[in-house]
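Below is one structure, written out as structure tokens, with a few remarks after it.
With one protein chain held back, the other chains of the complex are shown just where they sit.
By letter and in written order, the chains are A, B and C; residue numbering begins at 1 in each of them.
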Amino acid sequence: MNHRFTITVARAAVIFVKSVLMHREFLVFKQVGKSPETMTTASTRQEVIEEGRKHLLIEEGRKQLLINLRRRTTREPSFKLATDTLNFLRKVVLHGTYNNLEELLALLRENGLILSGAYPSELVMRNLVLMVCKLARESNSRETNGEFDSPYDSLNKLWKKEDKENQIGRSAKTIRKKLIQAVNDIQIEMETCREHISAQGQYLVHMNDVLIVHSLSTSTTLSSFLAGAKKDKKTRVFSVQIPTEPDDHDAVSISLCEVAGKMCEATKVILSGATVFPDGSCLAPAGGLSICLAAHRHSVPVYVLCAFYKIAPFFVPDSSAVIKHSLPGLPVAMASKWAGRVRVLQPALEMIPANLITLFVSNTASIMPSHIYRLIGDYYHPDDVANY
Amino acid sequence: MPPKGTIARDSIQKKEDDNTLTAVIVADHYETRFAPFLSNQGPWCLHRVCNVPIIDFTIDWILRTEINKIILLVSEKNLDYLKPTEVRWRTFFEQFLLISCRDPASIGDALRELDLRAIISSDFLLITNPATFTNATLRRQVENFRARRKANRNNVMTLIYSRSSHPEKATIGVKKADGKLVLYHRADNPSRFDVDKNYFLDDVVIRNNVTDTGIAICSVNVLVQFSTNFDFRGRDDAIREILANEEILLLNIHVDVLNESECATQINDYKSYLTASALLMDRWLYPLCPDNMFQPDEYVFVSNGQNMYYGVEKEKIGSLAGTQSKAILGSCSMVGASCKIEQAVKVVGSVVGDGTTIGLGTRIRNCIIGRNCRIGRGCLLENAIIGDSVTIPNGYQLEKYAILSSNLRMPADPLNRSVAGYALCTFAPDEDDEGLDFDRVDGGFYLWKLSSGYSMWSKEVKLGNGAEDVFSHADSVDENVLTDEESSPETAEAEPVAVFQEEIFDSMTRILELSFTPQLMNNLILEINSSKLANNISMEDVAKYAFKTFILLNACKTFIGFKELALKWKGLFTNYYKPQKSQVQMLMAIEERFGAQNEDFNKALPNMVHFLYTETGLGILEAPAILEWHESLDASSPIRTLMKRIIDWLKEESEEEDDDDE
Amino acid sequence: MFADKDAIGSEFKKILGSDVEISTGLASIKTLYNILNRSTATTAKELSEELRAAAEALEETDYSSTSIRSACELFTRFISLAPADLLDDKDFTTVLNFYRSRGDLFIERIAKSRTLISDCCRPFFKNNSNILTHSYSKVVLKTLLDAREAGIWFHVYVTESQPDSSGRKMLLALREKGIHSTLVLDAAVGYVMERMDMCFLGAEGVMETGGIINKIGTLNLAVCAKYMNKPVYVMAESIKFVKEYPLNQADIPADFKYSSTAIKSKDLQAEHPQVDYTPPQFITLIFTDLGIMTPAAVGEELIKLYT
């Protein structure tokens, strides 16, 4: 075949697959060969190809996701990222070839690792993968024994034997059905959580409050929260932002330098979290820390908005590794002078310790930092987290 | 701040109308400088910057533009190297073609091949240098181009320039009104060039504060240009052609400049190689930066958030443990996967390839080190390029601007001769790629160099006797180029004749050092011609100054030395001093040299002339020339007296001839 | 039928002696387990009586009564948590066997706990960091060693922790595994604190408040750390959770503060306490074999258990 004119149309997966299959069966075999069981089950060549097709579909989806991530020139709201990831995972569940929970988990994990290998700093991806894993377990164990008791260790389980063996061997079909259902539920929850958070705005913000908010222009959640607050309450809002950012019409924009001075006027500080860790510390847009410190000094309460998919069940070994720095916001004429000599610091995020935060406003509830761990139980399974 | 306008979304769905752009990348690099690294590891575009194949970077930024068709022009011998790349990227684009050209000698050939196959019907983005990086989405530029095309089909080309100040800056003349290119000058040294007055009549801005990004948006007509005239080697030829006979072709070229926040750079030599990797690692090209470049099967990097990058071992990819940054001091650097770095190693502004080991307390600054090298303890490496699996002994202090190709084992004791600006290899360059010379160095190494006399390291630097100070000079030069943006080209201009003279002096002295071969003579002539063109010197001046410099050579202090050398270099004289004018010039040169108080020369003068005249001698001077010259001498000058004998004798001779005629 | 105290005590000591790695808590549980095995009780009440007596006996030994108590309480609690249908079984031996099987599981689970702890606090180690620890704690030691195994470079500062200068023991243990470590005076905690990145503490008992009871001097360290905004991480097996709510130092039960011999013989006014109570606000996180907990989570756990 003539390599020079190999045309592979990426967008239409099916066409692509067909054209590929013409001369790529060997490849298919190889890929399916990864999991021996599937080889045995897929007895006839037709099935093998069929599975190969599915496998390629998954790869396709993954590549699509990664391309879109790569194509972006600025960081998009993590909601979009979350939905994209979830859709991809749904695809995995749908087209993936597995006969039992273990295989499914393995498959999810494999894909998850590739994703987070590509973007180690996008913790939301990890969260969602783990979330789906947990759902998979649930949907499996629902199959087995009616109620699904918390998998987390606690004192009164120390003498219970983990009954792993009675969980395997449920039919993949049912798992798939239930799991897809569950994933769709999550989807819905994700879509609604912005409203839920903004709904809490009415209760958390009081009359004549003076709010200091950060990175209003980038966080849709924050803006909707404020909208919710403003609905029936009269508030003044200082929005901390860099001069280049577009400023919100009904918020007085101030620069980060002025925050410490302004803090004495404020009654509440509201940030939008990027990731929340089990101990109640969180990653927030850079500059958040100095705001929190100022607030702490004036004992102004600090609320952090975080949708449930931003709550991470794990700790990162090195927070600096997940904090990306972006383009130095300087004229390029300086580049050749500075490159290699000066490091221009442009962190996107910043780690805020738990003791500076008053309350986390999640879509389900508003909780103290020290109680974040409770939520983790609802969304993640320890075994998944452990071997991630 | 990131470049405005996220091209991503609307570029996904394909445009209906057929003005979709195609990116045409010439995968091979025709820069002889890089030869030391290409011989054994594929085409230049697979060479690694920041441990990532150059081509991947290039394609990655194209991914961020609206383009979704890519054509890679690659020479047949490199075709197989690029297969993996194709597989890797194919699915990201609507169309991804590898086109192999039968051993192209230049970019021109490749493009001709492309035109021959008639694959491209629509406009295309021409990238002649695979190592061309930018973080611009080019949206505005493309829109402008299309608008111009709509307005006038003959607006065939848009050259894209960036504001980033680069040592070698283009100097271009652009019409204020529509950004039409009227003056194009891109020599290696844009310090001086001629501008006709009429350029300034219709208001034209001459700017040298912009840099050519090497990216151009072209219509098919440009390809036609290439296929019509077969002598075109590069893009510049086409541009010059179009500009030169504008009224015949009626084609226009325009210029578009990227905005303040959009950075662009390309790699032409090792200096820019280092610069580019620094720019990438310091995120000036964000989102085009190493930790956004990943191929789960190939390479994955994590950064410590800032500008230290670590390769991730396969088994760790994706796991949280993989993000754990390593205990290495340094900044703006990258350390490949599975490297063994001992304690107290300092790495600054450098790239270290996968699997390399670095010994205790070694310091590395502005280096690019290949894969699987072993570098000893307490070494000091600065401004050097080091190939794969090179071994450097403990406590070695590598010379600056050294280029070590792959598989070298450096001897414990330093080399007896400077390698700055040369490339040290284990093998000789193959004969067929011209423009490369080499010396053998003890330890069985080959020291490559460019026969043009320029440094291997950098385009701007011409190797003199002491390479280092030349470099330091060069650096300082482009420093102040950077600092004063608005410096007009004239300020930098030097007296052309003087420049010319010292240039040929350099070449002569250098050739003197070498063992003489006729080939060398040709090179010398070539160089003289080139510098003639560069400084546009009239033929007379060439004759004059060539000889003047010749007699200034140390070898020519004494008459004997002069004699020998003159005989040896006969080729030179026969080349230049055929016409009588030139001969007169030669004598003038002698005359000028005469005044100076060096007795032996003055004494030797008549003999010299005689020597140059007689058949036994060089026999390139002819009687009329000498006589003419003699006439021109003023009566008082001592030369007359000195020359008297010869002149009379000549006169007699000529008279005799006259008699014979009768 | 009740084995006499000395016998139990000696048995306990024997178990401890047999394995240097074993923790006091685990040892006491094992002792109880042996008693359970030997037990010829015919009613649940009888059995619990027997165990309680044994527990008392254990507490009278000179080992940290905090962890002994917590362990014993847990053990008795667990085995008493039996499904009702079993308890009204005529033949009590079946019940006993059931208890024994649970005991097996329990012990085997406890034995793993240190590994679990050291796993769950791996992410908190950073390269080139300075770590301060107090006195000698097996679980902290194991964690540090594992982290070093995982190829992370750090420097450990150990407080001497008088009167028994158990810090030296810690230092030697670390040194022999090739971890850079320094011994500092208890009084020097304030001095070294500013160069620390984090503090690791063991615990004899984790109170219901989420605060800990630990070797005297812990409080100083924690307070310093708090002042200088350094994280304080406590590592404690879950068998060290105690149903106890000290309000302040004075409120610490005497048998926690003093060795049982001291309680018996000397007058406590003169006696110097061996432990102090570190309130939860000085503790950042608690690593247990149940996972990483905030101090607040401890209370919850205990409530879940003892209700």
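Everything that follows uses one rule, which is that contacts are C-beta pairs under 8 Å (C-beta built on N, C-alpha and C of every residue); 3 or more make two chains touch, one makes a residue touch a chain.
Convention: contacts and distances are computed from a predicted model.
This figure omits one chain of the complex; the name its UniProt record holds, of "Translation initiation factor eIF2B subunit delta", "Trafficking protein particle complex subunit", "Exonuclease" or "Centromere protein O", is "Translation initiation factor eIF2B subunit delta".
In the complete assembly, the contact with the undisplayed chain comes from A:350, out of A:122, A:279 or A:350. In the complete complex, the hidden chain is touched by one of A:106, A:188, A:227 or A:257, namely A:257.
Here one chain is not drawn; of C:7, C:81 or C:228, the residue touching it is C:228.
Annotation for chain C: contacts to the undisplayed chain at residues 194, 228-229.
By the touch definition given at the top, chain A reaches the unshown chain through residues 242-243, 255-261, 286-287, 289-290, 293-294, 297, 320, 323, 328-331, 334, 337-338, 341-347, 350-351.
Touching residues on chain B toward the chain that is not drawn are 305-306, 331, 346, 348, 363.
By our rule, only the chains that are shown with their structure count from here on.
Following the contact convention of this document, A is the list of chains adjacent to both chain B and chain C. With centres defined as mean CA coordinates, chain C is found 71 Å away from chain B.
Work out the mean CA point of chain A and of chain B, and you get 48 Å between them. Multi-chain contact residues of chain C (touching two or more other chains): 123. Within chain A, contacts with two or more other chains are made by residues 314, 316-318. For chain B in complex with chain A, the touching residues are 1-3, 5-9, 11-12, 14, 60, 63-64, 83, 86, 90-100, 135, 137, 162-167, 258, 260-263, 274-275, 278-279, 281-284, 286-287, 291-292, 294, 296, 300, 302-307, 312, 317-325, 331-332, 348-349, 366, 482, 485. Listed in rising order, the residues of chain A touching chain B in the complex are 3-11, 16, 60, 63, 67-68, 70-74, 112-118, 120-121, 126, 244, 314, 316-318, 320-329, 331-333, 335-347, 388. Only residues 74, 78-79, 81, 102-103, 105-106, 109-110, 119, 122-126, 229, 238-239, 241, 284-285, 289-297, 301-302, 304-305 of chain C touch chain A when the two sit together in their complex.
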